[in-house]
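Attaching a single structure in structure tokens format; questions to follow.
Some chains omitted; the rest stay in position.
Chain IDs A, B and C follow the sequence of writing; residue 1 opens each chain.
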Amino acid sequence: MSHDKSSLLNKTVEHLDLTGLKGCAALVKAMGDTAFQARNLSRATDIYEMMLKDKDCMIILCLAGSLVSAGMKKIIVDMIENNMIDAIVSTGANIVDQDFFEGLGFRHYQANPYAVDDNKLQEMMIDRIYDTYIDEENLRDCDHTIFEIANKLTPRAYSSREFIQIMGAYLMKHGKNKNSIVRAAYEKNLPIFVPAFSDCSAGFGLVLHQVKNPEKHLAIDSVKDFRELTELKIGIKDSGLLMLGGGVPKNFAQDIVVAAELLDHDAAMHKYAVQITVADERDGALSGSTLREACSWGKVSTTFEQMVFAEATLAFPLLAAAAFENGAAKQRSAKHLSKQFPSLMEEEAKM
Amino acid sequence: MSHDKSSLLNKTVEHLDLTGLKGCAALVKAMGDTAFQARNLSRATDIYEMMLKDKDCMIILCLAGSLVSAGMKKIIVDMIENNMIDAIVSTGANIVDQDFFEGLGFRHYQANPYAVDDNKLQEMMIDRIYDTYIDEENLRDCDHTIFEIANKLTPRAYSSREFIQIMGAYLMKHGKNKNSIVRAAYEKNLPIFVPAFSDCSAGFGLVLHQVKNPEKHLAIDSVKDFRELTELKIGIKDSGLLMLGGGVPKNFAQDIVVAAELLDHDAAMHKYAVQITVADERDGALSGSTLREACSWGKVSTTFEQMVFAEATLAFPLLAAAAFENGAAKQRSAKHLSKQFPSLMEEEAKM
Amino acid sequence: MSHDKSSLLNKTVEHLDLTGLKGCAALVKAMGDTAFQARNLSRATDIYEMMLKDKDCMIILCLAGSLVSAGMKKIIVDMIENNMIDAIVSTGANIVDQDFFEGLGFRHYQANPYAVDDNKLQEMMIDRIYDTYIDEENLRDCDHTIFEIANKLTPRAYSSREFIQIMGAYLMKHGKNKNSIVRAAYEKNLPIFVPAFSDCSAGFGLVLHQVKNPEKHLAIDSVKDFRELTELKIGIKDSGLLMLGGGVPKNFAQDIVVAAELLDHDAAMHKYAVQITVADERDGALSGSTLREACSWGKVSTTFEQMVFAEATLAFPLLAAAAFENGAAKQRSAKHLSKQFPSLMEEEAKM
């Protein structure tokens, strides 16, 4: 069977739209009286709804894994627009390669993971994520847009949060798809942190920027990210974590409790914590470490914590659908946390 | 903290009731355009609905893992009553220790897996399945009921299917909970096979029966089980497998294609096959082996097969809820497959 | 139990030093001062060596997964010949489709799991187990040999243990490869139990036997298996389990403690228990349930139990190599447990 690029890139991934969906809340509630991961998911949903009703609580959404390419984007956008999260900590792939990428008008495509040899895909410039395809030429456009954004900015040290905010301003002017996390976050002054910002499409654009501007270029200061997120923690009474996957975002968001303490602030442990992950504790790695273990480190309180051992595309939509349907966020308003930081208006205006 | 038995056994597991639930079908359908296990689940649901609409297809439900204790029982009972499955192949625990046990009026209880030391539980005669408790005294009643049933029967070789059918007759007269797979199957003449029948509560009762009746006792002939299920396959055009977990039921149900061929019948491979499992192929074991691999063995056709890598308590209710809501079985009638075998009326009458 | 900090921080992690390392036993020993599964494997090996030095202990090896086709056969044969195990409980595939099959002179072949489409393999009559191939024509010879063995036997109810012992006698006369578990067990009077005996190549041969001999045929009575293994437990002071994989063998071997108690014998819980498995406890299934959980059921003592979460082909050779090298079985003699059951000489003579 021969394959050509356009026949392989012909069925787009469509983002799950949970608005208006009714019925899942009843299922998730009933799961609370069953067992295993169904019961865990139900309890995790309860804890997330507790966060939503706790007005003094900053909710941080942590993202690892390929969630945007997998059709989870609109759920997150809806959460932002309905004031159901207050900050995001993510891997770069979700925010830059996938969300910003789609904001520029590009798409992800459904694939059969067994159908085409990866060497063939490489020749056709098609990148594969398990059962999803990406047109690498589009991705290079995305890299290049980052390069151009960087070139316009005052050469200084930026946090990833600052850079992503400016990317939001870029999308407001030049974006071709309003359904974007980066754009929605920009509009809601919701900060997005990517602690390993070079480890994605942004890295390519920024390396090119530094190489082409050897004397005067910007830097992405990951310490500044950590400092900013810690400041947000210091400025609020309570906090809760809604974590999809583990990795750097999980560790980074947990660590701000300890950082706040180190800065002589009497910060409370994260009061609520939920993690949806396929990882488990048996290899000792952070991604699958239990939230109980995080308590020994003084990061997470054990009272309202729940691990859900499940693949995110199955468990997250159920949790989110129940939370939407139950309207737990109705009394909640946007926290506009980015406004606590110095204005970026001047840089944004250059986009 | 001290614990007493009654305080630990105070919150029952409640079985998920999907009847009347609306909304999940839309979610599952939309998942078909996303990725990873959400897309796999959506396709698996489509394939199951194809089976339901294919009137000449025998649908075999395979059960491994602790599904009944985990609140999945009523879904299966509803499937039986709505003609959505035609035969069951299961581990003994689901059918005897859990379903027949509940049919006798006993219950499972919700537990916190970390709360009480297992040595303490053992002293209190509480058995634990991850986050679920069982009163072992009830379980011994269940063992003893099997013993009494066996004592009443003509001493000969029975298939597990025959014995379970007689258990169904027992529940019709003495059961205390109508919501039972064994009972519903009895009423619908739906055969249930447990290929490793001694490996559960039934084994305890039957060993006691043999020891107390050294000269004249019944036997459970697992060859007869295999023969009977193969005969069902030979007698029908097509077949489909809906598998929860792997283990012996998966292998046993797949093997009947090869057995039919060995008996010189021109049996088609299973036309449809869906498996929900957490196992994966990397250890080479059957439970996680792909359905493609099963094709090399001549057991399963690859056209309509789908693995869903997920914990069953999360994925199975979604698949089932969608199938119920979509009414794919509406044109389907009960196959009453047990009627193909010699009558057990005489033995049933002894209960 | 109260804890103070210094008593908790008193055993340092020691870094593995591979320089000058002499042999696998030294490696496994050094792993005992590391962490995660390396430490677990080291402790499991210690526990296995304790079993070997405990003369009053019956060691039961439990086998699930495709271990023989994966090259683990000779380790098990050597364990039998060096009196390092006393009984085996297994899935049918390991004993019949793989070991007896190789005893007949057939082989397994290395495969690249991605190289050939499974539909193509099916056309060529090649069966695949992940990265291994089998010639299905050989497998049919194996099925047929079982058929012929069954035809020669007195038609009565046999335990799988009895039938496998007769298969051992068959291999003694007609076998073409001395390196066989079934044959070595025969020579050492070591009983092998396959609780789901129809669920393998034996099932095919036996179904054919029953169909061709509708009036007079043998049966495989799985209750008898359970009874026999329980009798062995009753007849000995202590017992230990060495489990590769989970499934029916794990449950079956654990259950004999409860069965012995049911028969009014004061049987001790299994004193030692080691399991190597990739499964975990999060889905509530038996295969990955912890040995602590088994304690709540009164099956396994928690003092000397160890789970090793690892794929068997990596972990089992290390454990076995260390046990061989350390010579922990030197003082041990064969228990010849099959001699406790009625003689099968008459049937064996028919082979």
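Operating definition for what follows: contacts are C-beta pairs under 8 Å (C-beta built on N, C-alpha and C of every residue); 3 or more make two chains touch, one makes a residue touch a chain.
Quantities reported herein were computed from a predicted structural model and do not represent experimental measurements.
K.L.:
Please state how many copies of the single repeated sequence make up the complete complex in this structure file, given that 3 appear here.
P.N.:
My count for the entire complex in this file is 4 copies.
Here is the rule we go by: only the chains that are shown with their structure count from here on.
K.L.:
Need the most distant chain from chain B, centre defined as the mean of C-alpha atoms.
P.N.:
So the chain farthest away from chain B turns out to be A.
K.L.:
Suppose you list every residue number at the chain A-chain B interface; are over half of them used by both chains (same) or under half (different)?
P.N.:
same
K.L.:
What whole-Å value do you get for the distance between chain A and chain C if each is reduced to the mean of its CA atoms?
P.N.:
Distance between chain centres, rounded to whole Å: 46 Å.
K.L.:
Centroid from C-alpha atoms only, then distance chain A to chain B, rounded to Å. What do you get?
P.N.:
Here the centre of chain B sits 40 Å away from the centre of chain A.
K.L.:
Mind pulling the residue numbers of chain C that touch at least two other chains?
P.N.:
In chain C, the residues touching two or more other chains are 282-284.
K.L.:
Using the touch definition from the top, list the residues of chain C that touch chain A in their complex.
P.N.:
Result: residues 35-37, 280, 282-284, 309 of chain C touch chain A.
K.L.:
Contact residues on chain C for chain B in the complex?
P.N.:
Contacts found on chain C: 64-66, 69-70, 91, 93, 113, 118-119, 121-122, 126-132, 136, 140, 143, 157, 195-200, 203-204, 206-211, 219-227, 230, 245, 247-248, 251-252, 255, 258-259, 262-263, 278-279, 281-287, 289, 292-293, 295-298, 302, 311-312.
K.L.:
Spell out the residues on chain A that touch chain B in their complex, using ranges where they run on.
P.N.:
12-18, 21-24, 26-27, 30-31, 33-39, 41, 66, 69-72, 108, 110, 114, 129-132, 292, 309-311, 313-315, 317-318, 321
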